[in-house]
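So that we are looking at the same thing, I have put the structure below in structure tokens.
What you see is the complex with one protein chain gone and the rest in place.
Here is chain A:
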Amino acid sequence: MSATETRSGSTEEKSDKWLDAYRDPVASLYTFTQCITLADIQADGDWKLIIADLGTGMFNMKLKVYKGTNLMSENTIIDLPTGVVTFYMDLNEPRTPAIAVASGPYIYIYKNLRPYFKFTLPQIEVNAVEEDLWNQMKDSSINVYVLREMLEGMRADGTQLTVRSLRFLQLQDGADMVAFAELYKHTPLKKQTVITCLGTMKKSMAEEDAISCLVIGTESKYIYVLDPEAFTVLATRPLPSVPVFLSVTGMFDVEYRIVASCRNGCVYTLKRGTTDTDKSCIELNSQPVGLERIGKTIYVGCMDETLQCFTSKGKKLWTVQVPASITTIEVLDYKNKGLKAVLVALSNCEVHIYKEKYLVDIIKTDSVVTGMRFGRFGREEGALIMTTRGGGLIIKILKRNVVFEERDLIGGPPAAQNVKLNIPKKTKLFVDQTMRERENAVAMHRTFQRDLYLLRLRAAREYAKALDKSMNPISSDPTEPLKLAAQVQGIGPVFKMTVNLQNTSLSQASVNLLITFDFDDKLYNFKKTYIPVPMLVPGLNYSFETFIECLSDKGVSDNVKVYVLKEGKSIPIITGVISMPVSETLVVV
């Protein structure tokens, strides 16, 4: 009882590091970590929660801004959002940051919650053959079937086609193809890429509200750095694979470092001035599902249920196995206490908090957490925003006096050690008796000793008597070490008696033994009254059986004795006494 209480007590103890600020399980938010951010967008010291809601995935995509727990504004987004960041794009007072939403090939900039600017990624060169084909189509020199066949061939060769060609190839019906080609053949062929991830980087100042550049990862395996004022591309960095998570530090004009984890399971580090990406490449053994940086260490959550930690040079520090697959990870940076940890959301509805490689806390939620953001919300420094797979929104606040102990939860003395044992109080009676004992100690001791001698004598006499009569079920003769156990089964009038004999010696076999019974012949009839025993091998259990019939129907019973005898000796080696059960009679009720 007490043990279970302590266990439940300790789980409550874990969660007491967090206050439950808000919980709405039906907020109908469908979003991920990249699309949640916290910012003081009105420069009034009240930090807002900005969420790009993916809606149903097809329509209803919204940019939602929460002030406290109330929805403050809602803007429709045309395509699926892939990332939301806030950044300062100018030096105007009041210092209101802009919101950048990445969606498709565009970045929509919102200022004061109003659409402000749309940036389009530079176009990619269209494959010459493809362009030529569409030009021929425009001139009607080929029909749709030829076009389809040619495009099909190009795709099979591994050429990256434009969106228009891919859509065209999806069409099956000839009429549809003609209509599609007629509709689009006059517009120039464009090839655009899609933004996969979005980050910010300070341009030349390190202040909190300094002007920042946008860092964009695209499906075309490039990373672009955008100038925030003119919206021109400042730098274009190629990568060997498609980046999916970005972590940016430093300043563009001074020194920066972009860590990008890519779809091929590698983490690349880009620095100012270097072009060689392969040198500082971390090869993971599984696909990354999250990437975070704390200081000079890189934390990567992988699909193989591990959280891995690397130095910025790519040396692996440690790997922690987590109990379920990771859905997302997030940094807990609580500046008031200088506390830095990694939050790891798992598919078993838990959020584990790791400080270094030690699990310091577990938050249990009622659904799988898919998006997390820790930061300042409202006027509270340490707020944790979590969105769940079921569309719920949970907001927790880190207690200000919280201390995460940097040790394994498993180690250390068990909690049961602190439970007070229920020892009954010593009664007054006990004290009185102790007084008596103290006063008459000598007399008591003498009586006890005398009685003890008498008892020893009595026990020895009885023991000798029992040995004489061999009344024991265990032999005390060192030459014949035997053990007997007899059982009666059945409900009568016929019983079955099983006699188990075991030779308990180490090496000595027993021979020339036999079993016989002592019983009242008016009451019982034994089928076998004599059982010869074969040689008994040490350690094995031998069982012998006989049937007994009860001759009386008066509901009486008697004891039956089992003797194990040695041939040529009249005194039994061992005896078993069995009190027979009462035989059931046929009583008509």
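Rule of thumb we're sticking to: a residue touches a chain if its C-beta (ideal position, glycine included) is under 8 Å from a C-beta of that chain, and two chains touch if they have at least 3 such contacts; residues count from 1.
Heads up, the rule we're going with is that contacts and distances are computed from a predicted model.
Asks: Can you tell which of "TGF_BETA_2 domain-containing protein", "Coatomer subunit gamma", "Tetratricopeptide repeat protein 8" or "tRNA (adenine(58)-N(1))-methyltransferase non-catalytic subunit TRM6" UniProt lists for the chain that's not drawn?
Replies: UniProt lists the chain that is not shown as "Tetratricopeptide repeat protein 8".
Asks: Can you work out which residue in A:91, A:254, A:419 or A:466 touches the chain that's missing from view?
Replies: A:466
Asks: Which of A:78, A:146 or A:452 sits in contact with the chain that's absent?
Replies: If we include the chain that is not displayed, A:452 is the one touching it.
Asks: Among A:123, A:311, A:433 or A:512, choose the residue that contacts the chain missing from this document, as touch is defined above.
Replies: That would be A:433, which touches the missing chain.
Asks: Which residue numbers on chain A touch the omitted chain?
Replies: 1, 3, 423-424, 427, 429-430, 433-434, 436-437, 440, 443-445, 447-448, 451-452, 454-456, 458-460, 462-463, 466, 471-474, 476, 481, 483-491, 502, 504-506, 538-539, 553-555, 576-582, 584-585, 587, 589
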